[in-house]
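Just one protein chain is left out here, and the rest sit where they should.
As written, the chain order gives the labels A and B, with residue 1 at the start of each chain.
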Amino acid sequence: MVIKVRFEGPIKDAARSEGEDIKLEGTNVGQLIGALADRYGPRFKEFLIDEETGGYKEGILILSGGRRMDLDTELEEGQELVFIPAIAGG
Amino acid sequence: MGAKKIFSVDSRLCVGCKQCELVCSLTKTGTFNPHKARIRVTRNQVKGNYVPGICYHCKQPKCQQACPEDALKRDIETGAVVLNESLCSGCRACVVACPFGAVQVDPDGNILKCDLCGGDPTCVKYCSERPENSSPLMANPEGAKALQYVEPHQVTYTRRYAQL
Partner (left out) sequence: MYGYGEILRIDLSSGDISTEPIPSQVIRKYVGGEGINDWLLWQHFTKVDPKIDPKGPDNVLIAGLGPLGGTATGLGSKMKFTFKGPAWNMFGDSVAGGTFGTAMRYAGYDHIVVTGRADKPVYIWIDDDKVEIRDASAHWGKGVKEAVKGIRDELGDTDMSVACIGQAGENLVSYASVTVTEERSAGRTGAGCVFGSKNLKAIAARGSKGISVSDPKGYLEATDEIYHRLKSDPTHWGFRKNGTLGVVGFYDRIGGNAYRNNQFSMVPPEKIKVMLARWFADNMKTHDFACSTGCTMGCCQICEVKGHESPLAERYKGLTGEGPEYFTVATFGMGCDIPDYAAITHFHHACNDYGMDLGEIGGAVPFLMELWERGIIDEEDTKRWCGEPIRFEWGNVEAVEKTIQSVGLQNDRLGEILKDGLVKAAQNIMEEKDVPVQQYVIHGKGGATFHEEIRSFPIWALNFAVASRGCDHLKGLNMMDKGFRKDISKAWFGSEKAGEGYTPDLKGKAAARSENHTTAINITGVCVFRTALNPLNIDLDLMARAYTALTGIELNGEELYLAGERTYNLEKAFNSRLGLRREDDTLCDRWMKEPIKEGPGKGMKAEDWFDDLLDEYYEYHGWDKKTSLQTRKKLEALDMVDVLEVLENEGAATE
């Protein structure tokens, strides 16, 4: 299926890309990240995933329609995902 | 072994946090006191940005030439121009002679002179690492710092000073 990915803030720097429409073999977010790491290199995955726990690093968010996607969340054809660090303040 | 390392300063990356002053005074005096730091960050009153003022350990040090007590000597190991405090009379000839204002006097009248921490400057170690393109003026890479301690051919922004 085709998934639209968009990168924000430092994740964009890590990917060296604004995002793209990617054709995915797998079905969930974890598999998507694996596929993206193949494209953008290991730095991208290191940036997002905690090696020890296998989960997201602190503050890393993958959102769809404003809602958090976990690594095992199943994806749908044409879904748009935003990779973004969570911050607040003012 | 390559040439001796020297300071490199790029004020475009200085955020004015003065962490360098704090760790310098901590290392040298055991207190947090910018007035006792061997490095001084000053604010450009017009543009609002900050400039770290460091000792360049010049090739022909004016401070050394001016010292009547012969208290300033180059350390062969590190290349630093080092003050021998036991010889220093506190006359401040070095303070006046330095073209960069890099020799300081503390509130008690002691002369403060950078000695490169014996070849591993603490200020450089704790200088803030900046994110990619933190300074649009220079489009810096991730991790770049205002203060670097590098071999002479790696110096960029402060090269003209280092030749003095």
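Here is the rule we go by: a contact is a pair of C-beta atoms (placed from the backbone, for glycine too) under 8 Å apart; a residue touches a chain by one contact, two chains touch by 3 or more.
Keep in mind it's a predicted model, so treat the numbers as computed, not measured.
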By the document's own contact criterion, which visible chains does the hidden chain reach in the full complex?
A, B
Considering the complete complex, identify which of B:Phe7, B:Tyr56, B:Tyr126 or B:Tyr149 is in touch with the unshown chain.
B:Tyr126
Which of these, A:Val5, A:Ile33, A:Leu48 or A:Leu75, touches the one chain of the complex that we don't see?
A:Leu48
Spell out, residue by residue, where the missing chain touches chain B.
12-19, 22-23, 25-27, 29-36, 42-43, 45, 47-50, 107, 126, 128-137, 142
Tell me where the left-out chain touches chain A, residue by residue.
8-11, 13-14, 47-48, 55-61, 63, 65-68, 82, 84-90
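Convention: only the chains that are shown with their structure count from here on.
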Going by the contact rule set out above, which residues of chain A touch chain B in the complex?
10, 13
Mind listing the chain B positions that touch chain A in their complex?
131-132, 142
